[in-house]
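Every protein chain of the complex appears in place save one, which is left out.
And now, chain A:
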Amino acid sequence: MSENRLHIDWTACDGRGLCAELLSEILVEDEWGYPLARDGAVEPAVPRALEKNAKRAVDRCPALALRLVNS
């Protein structure tokens, strides 16, 4: 079964924090403002119910550092 996961391009992310705001169910900010998965995963899974929010976070990331990947 394939599921959507959030991929963060760390070379692009500069910790603006928008994704943690729009996807607070999945992400929090770490002490430096960078997104941190609540479940500790490197590429946290996106439940179907949150897919719309996730897409919004991807589109709005000012650094274009966030992607939805299918694994």
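Keep in mind that, in the parts below, a contact is a pair of C-beta atoms (placed from the backbone, for glycine too) under 8 Å apart; a residue touches a chain by one contact, two chains touch by 3 or more; residues count from 1.
The definition used in the following text is that contacts and distances are computed from a predicted model.
Of the candidates "Nickel import system ATP-binding protein NikD", "NADH dehydrogenase", "YeeE/YedE family protein" or "GntR family transcriptional regulator", the chain left out of this view carries the UniProt protein name "NADH dehydrogenase". The set of chain A residues touching the chain not shown comprises 7-15, 30-34, 36, 40, 42, 67, 69.
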